[in-house]
Structures are given as C-alpha cells and as structure tokens.
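Written out below as structure tokens is the structure these notes cover.
Every protein chain except one is present and positioned as in the full complex.
To keep things simple, chains are lettered A, B and C as they appear, and every chain counts its residues starting from 1.
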Amino acid sequence: MRFSDAWRACVGTGRMDLALRRDYQDSLALIQREIGFRHIRGHGLFSDGMGIHRPFRHLEQEHVRYSFTYLDQVVDAYLELGIRPFLELGFMPSGLASGDQTVFWWRGNVTPPRSWRAWADLVRATVTHLVDRYGLDEVRGWPIEVWNEPNLTQFWQGADADAYYRLYQVSAEAIKEVDAQLRVGGPAISPGADEWLERFADFVIGHDVPIDFVSRHAYTSGPARHVPFGSRQRLAPASRLLDQFALPRKQLAGTPLADLPVHITEFNSSYCPDNPIHDTAFQAAYLAPVVAAGGDPADSFSYWTFSDVFEEADVPTELFHGGFGLLTHRQIKKPAFHLYAFVARMGDRFLSRGPDHLITTDADGRVTVLAWAPVDHTGAGRSPRTHNLRFSVPVDAPAAFLLRSTVDEEHGNAFAAWQEMGRPPSPLPRQFDTLREAAEPARSHRRLPVRDGRVDMEIALARHEVTLLEITPVTGSAPPWWDDDDLLDGPS
Amino acid sequence: MRFSDAWRACVGTGRMDLALRRDYQDSLALIQREIGFRHIRGHGLFSDGMGIHRPFRHLEQEHVRYSFTYLDQVVDAYLELGIRPFLELGFMPSGLASGDQTVFWWRGNVTPPRSWRAWADLVRATVTHLVDRYGLDEVRGWPIEVWNEPNLTQFWQGADADAYYRLYQVSAEAIKEVDAQLRVGGPAISPGADEWLERFADFVIGHDVPIDFVSRHAYTSGPARHVPFGSRQRLAPASRLLDQFALPRKQLAGTPLADLPVHITEFNSSYCPDNPIHDTAFQAAYLAPVVAAGGDPADSFSYWTFSDVFEEADVPTELFHGGFGLLTHRQIKKPAFHLYAFVARMGDRFLSRGPDHLITTDADGRVTVLAWAPVDHTGAGRSPRTHNLRFSVPVDAPAAFLLRSTVDEEHGNAFAAWQEMGRPPSPLPRQFDTLREAAEPARSHRRLPVRDGRVDMEIALARHEVTLLEITPVTGSAPPWWDDDDLLDGPS
Amino acid sequence: MRFSDAWRACVGTGRMDLALRRDYQDSLALIQREIGFRHIRGHGLFSDGMGIHRPFRHLEQEHVRYSFTYLDQVVDAYLELGIRPFLELGFMPSGLASGDQTVFWWRGNVTPPRSWRAWADLVRATVTHLVDRYGLDEVRGWPIEVWNEPNLTQFWQGADADAYYRLYQVSAEAIKEVDAQLRVGGPAISPGADEWLERFADFVIGHDVPIDFVSRHAYTSGPARHVPFGSRQRLAPASRLLDQFALPRKQLAGTPLADLPVHITEFNSSYCPDNPIHDTAFQAAYLAPVVAAGGDPADSFSYWTFSDVFEEADVPTELFHGGFGLLTHRQIKKPAFHLYAFVARMGDRFLSRGPDHLITTDADGRVTVLAWAPVDHTGAGRSPRTHNLRFSVPVDAPAAFLLRSTVDEEHGNAFAAWQEMGRPPSPLPRQFDTLREAAEPARSHRRLPVRDGRVDMEIALARHEVTLLEITPVTGSAPPWWDDDDLLDGPS
Partner (left out) sequence: MRFSDAWRACVGTGRMDLALRRDYQDSLALIQREIGFRHIRGHGLFSDGMGIHRPFRHLEQEHVRYSFTYLDQVVDAYLELGIRPFLELGFMPSGLASGDQTVFWWRGNVTPPRSWRAWADLVRATVTHLVDRYGLDEVRGWPIEVWNEPNLTQFWQGADADAYYRLYQVSAEAIKEVDAQLRVGGPAISPGADEWLERFADFVIGHDVPIDFVSRHAYTSGPARHVPFGSRQRLAPASRLLDQFALPRKQLAGTPLADLPVHITEFNSSYCPDNPIHDTAFQAAYLAPVVAAGGDPADSFSYWTFSDVFEEADVPTELFHGGFGLLTHRQIKKPAFHLYAFVARMGDRFLSRGPDHLITTDADGRVTVLAWAPVDHTGAGRSPRTHNLRFSVPVDAPAAFLLRSTVDEEHGNAFAAWQEMGRPPSPLPRQFDTLREAAEPARSHRRLPVRDGRVDMEIALARHEVTLLEITPVTGSAPPWWDDDDLLDGPS
C-alpha cells in the first residue's frame, strides 16, 4: 500500500510579487531541496504589484495592455526551483475594480470587476500568455482557483455569494475557451462557512458551469487577543483539521461533483501571521498527526505558508514574529519545517500508523518511523513531559543502522535559542550562524540488533518532540584481519 | 597624472526595498563585476516599504519600535556585492507624516514630519543601528544626504525651503550626535533651481550647521511629450551636464564651504523613466564626453540608475520601456552599460583627452583609447554617419596587440535587435539568449606595428559609436623552428 | 524528416581519472550547457590511476579488493553534468598485466591479463558495482566497448588478434552474466586496418559471442613531421571521414551483424595531440560537412576530444598546443567548438543539404542555416578567400529576424588572437579575458523581408568561415502611436 504524498502536493505563499525577492527564492530553493513540494499557491496574481492589467487612453479611447514582465519572472523562478503554480485568480486590479475596499497592508482590492467582460479578457489573456510561454501540457497541470475566501467580507465585498458565482462562471468559461483541459475550481472558502460549499455546488451543477476540483481552507484557532506585534489564540484539537479536510467529500457525496479532487488550499493552526505558536516545537508536534494522515480525506492540503517573507499585516519587526513560514527570513528552519523534511525522507510504502507514529518503508528495505509526542492543545505548558512508544519493524539483514533526528523544546528549535539570546530583532551574522546551528535537529546513530527479521524498539519522546528514525539494513563488516578494538596496538 | 575615477564613485538605484529583489541583486552583481561602483544611492529608506518606523499603542500610550529587518537585508546585499550605501534620508514614514501628499506610483510621502523630535529619533536610531551592525569605520565612509529635490513641490510639500532647512539641521545634528565624523550633506536639488544651493549655503553657514558635502542633480532634457507608455523630450547639448556639475564649486567659491566635496547625486540625459533614449546607442555616445570629463568639476556624478528594476511611474510593461537602467530587467546590457564598462577597463594614468576621445595608460604599459562619435543632440537621425579620428600613443615594445570593442547602432545594441524581433514585451528564454548575444559589443583584434616607440592609428567611427581600443605591448613570438604559414605541410 | 542527432551521441575525452579535475569538469559543464552530448568515451578505466584493481596478500594468499572511490567520483560528475559513460574496458591494471609494455606518458599497460579469469572478475565486479550504484535501467543505456585499437602494436601487445578475440569474448560473457541487456561491442579499430572488422565479425558470428554494436575510428591525417612541441601532417579530403564512417555497414551487409548500431568511437582530422590544426578555423570548416552528414552512415561519431585536459604525449606546455580539445585548458572555445555549438542550435527537422550548407527548421517555424566555406585540404593558405552561397527558405510570417553568428580566420578565433598577442604560454587573467572575448563568434542581426512566404538570401563566406543563420518569424510591431524615427522630438 502506497503512502499518499498529498502532503507535498501544495504549499502556501505570501503575495505573488514577493516571489521576486531573493530571500523568498533562497527560501524556496531550500524548501525544494529538503522537502520538495509540487505546487505553490498564494494571493495577488492580479493585484497592482504584479502590474498585469494596464489600462491606458489613446485618441480619446480606453485600451488595456496586459503586461507579464513580473509574472514571467515569478513563474520562471518557480519552474527553475522545481515547483509549479496553483493559480489563484485575484485580487482585483485597481483599474478594473468597482470599489475601493482593500484587504491587507498591501491593499489587495476585493471588489467585483467594473466589467465582467473585461475580467474575462484579463483571465483569458493571462492564461493564454502562460500557455504560449510554458506550453499547453505544462499549464494543464496547474490548477486554477477562483478568488480567495469569498465568504468573508474582508476578502470579497459584502461576501456576496451571487457575485462570486458570477465571478466563478465568467472565469471558468474564459479559461475553458483557452483550452478545455485546463483545470478550474473553487470556492476557496474559509472555515466557519461550510454551507457555502453546498450552495456553490448547487450553482455549478444547476448552471452546468465547468468545475474540475473543489477547494476550502482549514484552521483550528479561535478569536485573537492582540498585543503589540503579536496575537494569542486558543486552538481546537488538531483532529479538527482532519475533520475539515474531510468535509467536502461528505458534502458532495451523491452529487455529480462527488468524484472531484478536493484541495485544502490553506491550512494551519492559527490564521494570524503574528502568532508565535507558528515558531514553536508545539506547532510541529500538534500538526504531525495531520500531516501523517491528511492524504486520506483530501487530495492536497497546503501548509500556509512556506516562508515568513509575507506582508499581510505589515513588514515584520523581528526575526521571530509568529509568521506562518516554515522558514524565517534568511532561512532559519522552524520545527514545522523539520516535520515536513522528516516526512519527505519517509518511504513510499505504508506499513502502519498510530496516534503517535507513522511507519513506512521503501524498495531498498529502509524503514522510517515518524513519531510525535501527543500535545495538550489547551496549553503548551500542559503537554506531557515525556511519552513512550514501542514498535517492531521488519529488517531483512543481519543488523540495522539507526539514524535518529529529533526536534523538541531544546533541539532543532531556533526560536528557543533566539529567546535565550535575548531576542535580537535583526540578528548579526554571527548570531544567524548560531541560530542556523540551533535549528538543526539533534542527530544520534547506532547499530541495532535484528532478531527473527525484526527490530524491536522502545523510545522515549520529550515534550513536543517530533522524531524521525531511519532504520537501514546493514550487510558489510570489517574484514577478518581488521581489529578496531585498539588502534594503538603497534609493534613495541 | 591620475585619471580621476569620480565616474565610479556612485550610481543611482530605484527605491531601497527593490534591493530585496533577485533581479535587482543579479543586476547589481553584474554591474559590480564588469564596472564596479563604490556607492549606491536611491530613495525610500524611510518609506513604508522598508518598514523601519513602527508606531504602536500600548497601555493607552504611543510608542515606536524601529525595525531593521529589510534594511539589514539590503545593506548586507550591498556589502556582499562590494558596494556601499550613499544614504538618502527620506521619504516620510506614514506614521510620522504631517500630510497625505505622496510621490510616485509607490506613494512616497513627501510631507514634513509631524514631530521634529520624532524625526531626529528616527534618524539617530537608524544611524546608530548601522554603526552597531557594520562598525563605525565602515559607516563613516557612507555619505548621508538629507532628502531629495526639496526644491520641487512634488518631492517636498510646497517646496518649502525653511522646512527643508529645519529638516536638514535636525538631521545633521542627530547624525553628529551618533558620531562627529559621520558625513552629512545636501541639498540634493534638481536642475532649474540653482539659487537654492546658495541660499542653503547661507543657512548652514549662518547657523553653523554641520555639513560635509554639497549635492545637486543634473539632467539635460526639456519638457516631456507623453504617448502611452512613453515620453519624448528634446535635449540640450551634453556639455550642459558638465556645466551643471561645475556650478556648485563656482557658487561656493570664496565661502567657508568652498572646499567641500561636490556630489552630483543624480545625472542623466532625460529625467523620465519611460524615455526610449535611455536604451539607445545615442545615449552612450551623448554621455561619453561627460563620463570622460566629469571627474574634473565634481567629486562624484551618479548615473541615474543602474537597473530598470524601478517602479516610479509604474511596473514597466515591456522589456525595453525607456527605463533609466544600464541594464534591463534580467540583465540585458544597454549601450550606456558598455560606456561604463569601457571606462572601467581604462588605465589609471591620464595621457590626453579631446572632444572625441580619452587616452589613458597604466603601470603595465597598456594604453586604452575611449573614442566616441559626436552626436547631434537635436535629433539622433542627424548625427554624422561617420567620424574619423587619428591618434598616436607610446608603446614600449617591438609590437602591440589591439583589441577593439565597439557599440553603435548595429553592435552592442540589444534595443535595435529587440525592435527587429518585433518588440516582444516579455521575451521567451530563447529570445533572451539572442538579446544577450546582440548586446555584446563587436570585438576585433590585430597586431599593430610600433615605430619609434609609438603606435599611430586612424579609426573611423560609425554613427553613435563608442569604442574602446586596448593596446598592449607584445614581446613574445613563435620559436624559431615554428612555422605557422602552412600547418598542413607534413611529410608526404 | 528528422535531422539525425548522431553528432551529439558521443564525445571523446582524455583518460578517465582526468575527469577528477576541476578544469575538466568546468570544461565539460560548458560543453554540456552549450552543446549537450549524450555519452562520453575515453581510455584508462582500468589503469592504475583509477585505483580499481587492488591485489593484496593476507595469510600467505593473494586476494583482490576492487575499489571504486574514483570511478564513483567520475561517473557521479558525468551524470550531474547530464552526460553518460560510453565505457571502454582497458587498459590493463599493472597488478593483472602479463607484461611491461605501456602506452602514453601516463603509462597505460597494453598487455593481456595474466589470468583471464581474473580479468573476467574485474569486468564483472566493475559492471556489477555500476549497476548497484546507478541502477540497471541506467547502465543498460551505457555502451561497453572492449579495449582500444587492438590492431595497433602500441595499444595491444603485438596487435595479437587472437588474444583480442579472447579478451572480447571473456569480457562480453562477463558483462552478460551481470545482465543480458547490457550492451557490449568492439573492436574499436583504428583506420588502416579495415579488414580487422570483418575478421572480428567472423569470430563473433562463428563462436556465437554476444555483440550489440560494432565500433571503429576515423582520421584523415598522414604521417607526422615533428618539431619541438608540435606535429605537422598532410590531410586527406574530409569526405574520407564519411567514407570511413560508412565502411562498417558496408562490410557487415548481408551478415548476421548487418543491423547492429555502428559507433565511430573516435574521429578527427589529425590523430596527433600536438597538431596546431586542431586550434584553427580551418578545422571547423574542414569538419563542417562531416558533422552535417555523419548521421547518415553511422549511429554515432565521437569527436576526439572535448577538452585539451589530456596528457597522452605529456603535460601541454602552452595554452594553444594543438590539443584535440574543443576547449583549451580553462575553457577558451576553439572554432570547432562553435561548429558543434552551431549545430546544437539547429532545428530537429531536415530541410535540405548541399556541399556548403545544411538547412533545418523546427516546430516554431525557426529556420537555421549552417553554411561553411569549402577548404583546400592540401594547404590552409590555398583555401578560397571568399565563397558565395544563395538559398531560399520558408517563413510563415510577414517578416523575419536574422541572427548570424560567424567564425572564421578573424572572428571566433582565439588562436589567431593568441598568436597576435605574442603566444603567451600561460596567459595572465587579463589575457584570458581577452582570449575569451576573441573566442566569441561575431554576431550580426537584421530584419529580413518575407516574400511569398519565403526569405531569399545570398551570403558571402570568408576563408574558413562557418556561419550559423537563425531566421525567426516576426509578428509583433510597434504600436500605432509609437514613432521611433526621432526619439528626440519632444515639445519645444
């Protein structure tokens, strides 16, 4: 049985033009080297910073030029780094907006288009350009999602469902005009508006509107208490994320959309970009069972976001500021990064799963165990100090080699080191070196005995620990004349 | 006699946070590799995109946090690339602004601070941070200029001279509080307001305000005629640039400021970021005498700007859009780039200069001749088709080797190739390859005879040609048994 | 009709352990970036420098350890650079040799093995190791050739055919024991021993020995006249190379081996590693018709060699020393490099071929013309000074863009520049920069009119010129309001 790699199908990102930055690209390069996601999704494709929609007047007439200077730079960089766009159509270019309402520090306009035809032109021109530049085969592999969280008034003026249906229909039809096999979907709703999906499904079924996938988001945080430069929230148990992942298939069961792929196009614990929980070992241990099991209910679930290069609330003021990123600015790895990097080193064959572990293997007989300490979601300080775990795995060799990589409150935890260092807001180069070292998981290794074709182990997990055990068959040995017991035993 | 390298003392750049971009840094790396400027100056240090000034409320009180997350990234990148900041204090962070007036597409606020003390705090905190991070010795080498073109209403609310004097005084004093040897100057005026410099000098002299250099800008273009995505302007002769460079020393002669360094902190032909003249061979030939002679009247003269990564008017819509850059997006070299790259290959010892050439040599006896065809500034089409030039240079060797590098209407001219290619707005990778090849100067080489210790040459220059002749002494020769006449003369 | 890419199927290299060098790998990286060969073949896999065969005594007994420390480094580097080994089994490790005879400065032992079983063990162990490390699918794609030029006494003791047959049989059987789909062939003979192929074919057919391809070499140079650090030879016409390429198919016609792939595992004009002809423009023009047509008679023809990092005669004493390389040490491109780089830019669809040109196109409608000046093989100085060529090609667009890249006696000819510079044996960094610039082809570009769907051109070729014309359809144009005629026509 294959271990689903839905966990790597997609990852989230800050607004599209941030992809022009070097820090962003350096971070994405590291992410791709050590994790390797397939798609990347974020807001702002049509926002003014990308400079695509460019109206002008000439001889007393309105015209539009479409400009792909930045889009090409972004997509070229993505493809160079081995990742593909999961396109999100939005927000509204100011030259096409019907109102002034914006979202975020960077002012994404969230009003409907002044002209539906002009919106269709924009979508068609953009998709056509991408097909021309990257080839139809390539672009057919890029899902296209219409807008973001239209169920929220801050993201879509008035959270007007009818306006969203129209936007969806106009967009989907414009895309299919370019090529019928391009893939379009929605409605990209936030949690707390589950009924939107059913009503949206009724609409597309009833009006025979093209749809190739459905999408929604998942978060487990409650309302936020704000302090300067930070938010605090209570969390629901992590299992609620899996519940949210599972909901679309339940809702669509029995409808003509029942077999569509379900993409969770954003998920995280907290939806606030300044909640320090994102920086902690708790976050990794809390999400471990979700990453280990999310591939069952959904076709993808996209961690929001790969990097702290992100400016929705504002420009961050400190290295650790509670950003969504798996990496901070300048690529300090957070514990959640390691959760993903650990899963990326697992085998493609599923062996077993439990409430605190996942076991896989691969064609070479390497066995990998991802284990995590259960957390108390009501307060990180209340999570158990230690947790024991026992397992037995098959090894087809006379002995095995174990490499263990550990992240917990003390190891692989640059946030803890940064606090101990006195929270330097923009660390000096030497401090970055220290943080980089502190961010690496603790590693240990030893020889394991194999008995009756199995390795039996019991391990202890510290508070908020996530650990990866890589168990590889050992066949070689020292030659018979070789004696390592005392290398200093020369002739006298 | 040394050939002044004031031409490389400084170069201009788009707003500071563009320095976070990869395309920008790739471009700057190329510029530094092939030209090598010492300082870089641009707007926007204190604008919101840099995120430095961060007011917040806590316990019913206003506070400010200063954040250097982005500033550190920018300055680190500069120093890595071997270039140092020429700091410009401005524009006004919105949290400190007294009004709403902004300049540029990216909305730099140009109003005085609400609180002069808060501005002084901001300046002091920023300079202190830089000293802490980069060391006092380093930062003492970075000139600090107060604001930009305060004589223009679009850059300084009401072009209010008294408000500028206050801004200057508050800033200069804040800087000197950090360290008395830090260098501060102004008034960074645009052409057309020459009297501002004298009045500013009166003010600083009269009030005994610290000043370490004076600065102004120089352009030769007249008013602009706009077409969609472009501007057209008439130009004055290039010698007017040298006149403008020379003015501050004239104006300050006899005053206590007479010996201060004079920095031309911006210069170009056209001041419009969408005037195609910047992309042409004309531009290189027009500016050649200025770059060759500008070091006499000024201590620096800063080409505005090194790269088309620049967003003052808007996001550019085509690869060649008349931007200020020596390089386009993605590093296509323009003719003006080569002008600088040619000068960067010249020797450090001045031999002679004429209206169409400059000759230098170096410790190795290499002689370099920069030659340019005179242009008709009233219309590029009226420049002479050909221009002859004769010279004689000393060579201390039995023979010489000549390498000639040429830029003109047909060579080293990617803009011409791009037009012939049908003006692809965002070229495909293969088209970029072609443009990169078309952007390289034509090269030719040959052996030159040396007679009586001199090489005498006559060369013909094509329209708008700028050419570099590198003449190196030749001593080696083929060994006596070696015959290159017919390599195919083996035994039969 | 497809244009065969047999020209890129393989390239030659100096002995295998030279692949450990940085200069070698830098050169190969450049070759792969601008040309892109599929396989690489050279001598010395089993020679002592690779350290594979390692006999030792323990407890009074002889043992062998096989060590792949260097082999892994070499093959890893090849695969990283996108090229695969074309393995050549040889020469004899000294621990396995039956005699002392060596070839080359680096002393490759050319005697039969002391023990045929030990040779089989060595072959089997090596191939098994490669399969274990790189996977069976990968290694099945690497042809394995048995020895090199066994028909010459300097390469195979006594040029003993029977001993070679045994070597071939033992090797082939050892390989097939590892996997039946691995590909083995021979006899890798030099020119001047054509009958060897037929006798070898009789042997393998008669003894039912496995064979998957046949191989031979091709050169057109006569005996050498030596001067210090150089050789001079007469050449046959280049068409003789094509004759040699064609011979195996002729010889095997009607035999059971008739359909086997034919690999020309070495070819060049001169077989001397110190013949300056390799460095000249003559070489490129001489070989152009061979590269353009060699794919008809043979499945591959491997230019001997990609780089001057090569030590058969000795360590080279000057930058240009007549080495086989397409590149000199430190990657100066020779004219023959450009011949290959030009062909690498041609389309995959054959349009036409003549005695002085080859025309192709591709799916995008880009037409490429490779043209070359005919040479006088009896003396480079007797080749015609100029040669005219006329052609007509289809272009499906209102206009076309032409990019022409030229190599001849004066352009793209670093050897000529190096001679003019006084032949610096190990140039200074600045001289290398000059050579690098002199080595680039001359480029020119212009707009071409299209009439009745065709472009008609007449071009003149200089002595020894090889030129590439890239003709691309042009569709875009300046917008109607845009006037490039005089960019300086602003408002007065």
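Here, a contact is a pair of C-beta atoms (placed from the backbone, for glycine too) under 8 Å apart; a residue touches a chain by one contact, two chains touch by 3 or more.
Computed from a prediction, not measured in an experiment: that's the story for all the values here.
> Return the single residue from C:P228, C:G254 or C:P480 that touches the missing chain.
Result: among the candidates, C:P228 touches the missing chain.
> With respect to the chain omitted from the figure, which of A:L152, A:A224, A:A246 or A:M457 is a touching residue?
The single option touching the absent chain is A:A224.
> Looking at C:D296, C:D314 or C:D484, which makes contact with the chain not pictured?
C:D314
> Residues on chain C that touch the omitted chain in the whole complex?
20-23, 25, 48-51, 54, 56-58, 63, 65, 67-73, 76-77, 133, 227-229, 314-319, 329-330, 425-426, 428-429
> If the hidden chain were put back, which residues of chain A would touch it?
221-225, 227-228, 230-235, 275-277, 280, 282, 377-381, 399, 401, 403, 405, 410-411, 416-417, 419-425, 434, 437-438, 440, 442-447, 470, 472, 474-479, 481-482, 484-492
The rule we apply is simple: only the chains that are shown with their structure count from here on.
> How far is the middle of chain A from the middle of chain B, if each middle is the mean of its Cα atoms, in Å?
Computed value for the inter-centroid distance: 42 Å.
> Report the inter-chain centroid distance for chain A and chain C in whole angstrom, where each centroid is the mean of the CA atoms.
47
> For chain A, jot down the residues that touch at least 2 other chains.
Those would be 58.
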